[in-house]
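My structure is below; once you've seen it, I'll send some questions.
Removed from the display is one protein chain of the complex; every other protein chain stays in position.
Order as written gives the chain letters A and B; numbering starts at 1 within each chain.
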């Protein structure tokens, strides 16, 4: 029943967005409808990925889940890169990272903590994740610190090299966590439901979902400039808060639901894993993509504001998760920091 | 006997300060006498608070102890705010935070460590405190980082919003630590002596002590500008070191005494708890107060030097306390960092 309603919503929102786009309706209206559609198509992509993962076996399935987990963000960002909106791209990457660490994780810990006095999870996992998060932070901070002393060309070179190193580190992390040290890190596995469809249908739906995400993303990105202009919002705020929240809606609900079932390990894995993927995989891939797609390549130099937000989010998340147990107040702390960042980004 | 001497000192120092003030004696003399008086009246306020807390029962008593713990700092800062000496206020808040984390805690750990090879305490407490400390640091750093991109009016708005969020977070922390998760955090409780007086007398003395602190603070603040000028000291140094040390003298001795009785948990709670209260409660309350009392509201933007000092203090304290055990060398490290900061603040 719930499933049926989802598909009806998916089709209606997708079709409406398409019509609104091709009929050149009011751009605010287009923007709102596209936002709703993104939530549905990203949810559909998530379902299709999981179903394919089910047939692919645990190892390849884990890989698929990991790489398709942020597919929506990657596709939205792709269109932003194509249009040369590099500042919005970086803002939305920043937003996705802090959204996952502060909002998704904060809500999960808070909601779970209201139901259970203390929730715990595999400390090893938290410790490994936090080392990786630090690599991510380092990799984003170093270019910004050194960019002042470099020419534009040198900055591009540095960005490309750092991007390639990060992608290598990320691929080796998959090797580490899925092959050589699988057993050490396993926690309550993220709940894998039954496969929704037959194998063939699953693959077909994965392709279909990817295409739908691509279209909706393009339509959404098309309205962005006009909407931010009309409401006097900065691209920073729209990228870092609006787009990031929309693109992550599916993960939000999944993580919170895990936490309320007392599977805090899975919730932490979704939230931290997703932000790691953005810093260590999505961001560097976009740098390489921009090099081929756009005239001028996007560099990996984030603004001070973005770095401050990311640094703060990583630092407090690391502090809260490193003991392997959580309570409602820790969730609240994460949310308070998210709100503070939201306020200052809105004002800037 | 020891008690009697204390009250004699209290009355003499308070009366002398009053006389010196109204007879317009030499301002250096006024300053020195007022400093001595502050130590006595702050000690008296501490005793009265504890006695009232004794009658109020554990829960309300804990709340009273927590909120009156930094009453002297709050009152001194109130008069500085009234006189528009915002820079000295922020310097004294900075000084109170680093004084508690580095000097009070450092002395406690060092003195305790000379007597006991290794002293340990509840790791959960340390871990929770450190998450809160990070919230405090984040809440002080973010406005400073973003203030560059804001107008004065926007900075005020941001300061007010951040202040309100911090006060809410602090009140919920009291709820967390005194109601929902009381049992998890309890350690060797801070030693509560016998109530010194009857219930009525205790309340009367609490009011009396508060009034005495208020008068002495006002007299002290009145001499400040002339004294700093005469000795060529910066307001930063006076606020961050002189006033902070004087205002915290009572807590200093209490924490060191706990440590030497091998109650390191209580010493840590006093030192860290007090600096948390300043960052998360006293500072934001002063922002709101300044909005009503003073013409121009005080913003929550600290200088780079102050933030560096706070960041350094929090970072090293977190590192030293997070394993739940201490030794003399760790105390020494905190003291060395305090001296280094004292030297550079003196030179700047």
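Definition applied: a contact is a pair of C-beta atoms (placed from the backbone, for glycine too) under 8 Å apart; a residue touches a chain by one contact, two chains touch by 3 or more.
What you see is a predicted model; the values in this text were computed from it and never measured.
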Touch as defined at the start, partner being the missing chain; which of B:29, B:164 or B:340 qualifies?
B:340
Looking beyond the chains shown, say which of A:60, A:134 or A:211 touches the absent one.
A:134
Spell out the interface residues on chain A facing the chain that's missing from view.
123-124, 127-128, 130-132, 134-135, 138-139, 141-143, 145-146, 149-150, 154, 157-158, 161-162, 165-166, 168-169, 172-173, 176, 180-181, 184, 318
Missing-partner contacts on chain B, residue numbers
117-118, 304-305, 308, 312, 315-316, 319-320, 322-323, 327-330, 332-333, 336-337, 339-341, 343-344, 347-348
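As a working rule, only the chains that are shown with their structure count from here on.
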Provide the C-alpha centroid distance between chain A and chain B, rounded to the nearest whole angstrom.
41
